[in-house]
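For this view, one protein chain was removed and the others were kept in their places.
Think of it as A and B in the order they're written, each chain with its own count starting at 1.
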């Protein structure tokens, strides 16, 4: 059956092996909702799925397309289609100062350096953080670096933003501000989180388990099942401890 | 990051980096062509005058930068005295100290960003062998970004070792540190790819 005008994120039997192990196992997905959440235990393959969608790794088998383009092969298209916020900001930041880090993405999209820097300064001014411009990134706190990474992604205005645990390591007011900020974005967001409550407003939630989809549906359906299972496993371990 | 640029701003800070480097190249070649002690002494005096024109604090910082030369000056001075070639020894020592002092003067009066821009301009011809100025700029930024990251990690590795061992890790930090450099490189490559690659 021929595909009608491909849109959104599509995975067709996508399999990823890392270090000889199958980490994602023949995933078939078609994601077009605006707010998508991914849940799963540590090591279930969430980050790997995001890297696959972002085109940072290629599937060992199967196919991935985003808005009709292969994100691994067609990097030019991927740059406008996808932005990704890494789980650890230190893995994302490439430049010694805040302004260089912010300007880089725009330069990559074809803007002259001078204009890119000007836009970075505007953005910082809008965030009330003009004093960050020349600051060495090594003087920012972990939470601030995370925020910087998000700003760098937003500057490139991708159609879809992939967020790998965006709230980890942030204090409560910063979390609240960030989630308001994210909620207001017009883009499609795919968010990995360990906090089911953060996904109550999502359009669709995927529950990943050992590289496969355990459950996929609206939050009202997936979240209670996920919570129940996590509580069951948590209780089991406690019992095992007592017994052992 | 800490640089060798002097925080005391003097007149030479306002000269363009390219001009200073041009003068330095000329002066250094000149020094290596002179071989009369008197001429070299004059050159050394001129260099000292350059530092003096900048004031005491700057001159002191300049002297401190010459400190690594002392052991060589002493050893070579004594050696030439002993072999009786004190004139040849004087020529060599004066020439070297002056050349180093002049080069340091340029470093002390040029901001890192200007110097990096100049290095990149000088490296432009290398584009024909595949080293684009953009890639060089990116590589230099990456090094400056990752030095503090790696230093901090060395510290962490040492601390987490100490937390579990009565002895200091000594050379054993080398393996995790090098491993971390390799992993950082892989992750930075991915981060670079996520934002359009090295082009």
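Structural remarks
Assume a contact is a pair of C-beta atoms (placed from the backbone, for glycine too) under 8 Å apart; a residue touches a chain by one contact, two chains touch by 3 or more.
The working rule: contacts and distances are computed from a predicted model.
Per its UniProt record, the hidden chain corresponds to "Biotin transporter" from the list "ABC-type lipoprotein export system ATPase subunit", "Fructose dehydrogenase large subunit", "Regulator of SigK" or "Biotin transporter".
Note that the undisplayed chain, when the full complex is considered, contacts B.
Touching the missing chain, out of B:10, B:34 or B:103, is residue B:103.
The missing chain, though absent from the display, is touched by one residue of B:63, B:81 or B:185; that residue is B:185. Looking at subunit B, the residues touching the absent chain are 1-5, 24, 28, 65-66, 68-69, 72, 75-76, 79-80, 88-89, 91-92, 96, 99-104, 106-108, 110, 112, 115-116, 118-119, 123, 135-136, 138-140, 142-144, 146-147, 150-151, 154, 168, 170-171, 173-175, 177-179, 181-186, 188-190, 192-193, 197-198.
One rule holds in what follows: only the chains that are shown with their structure count from here on.
Rounded to whole angstrom units, the spacing between the C-alpha centres of subunit A and subunit B is 41.
Residue ranges of subunit A in contact with subunit B, taken from their complex: 51, 54-56, 75, 79, 83-84, 86, 90-96, 100, 104-105, 108-109, 136-138, 152, 156. Residues of subunit B touching subunit A in their complex: 1, 138, 141-142, 144-145, 148-149, 152, 184, 187-188, 190-197, 199.
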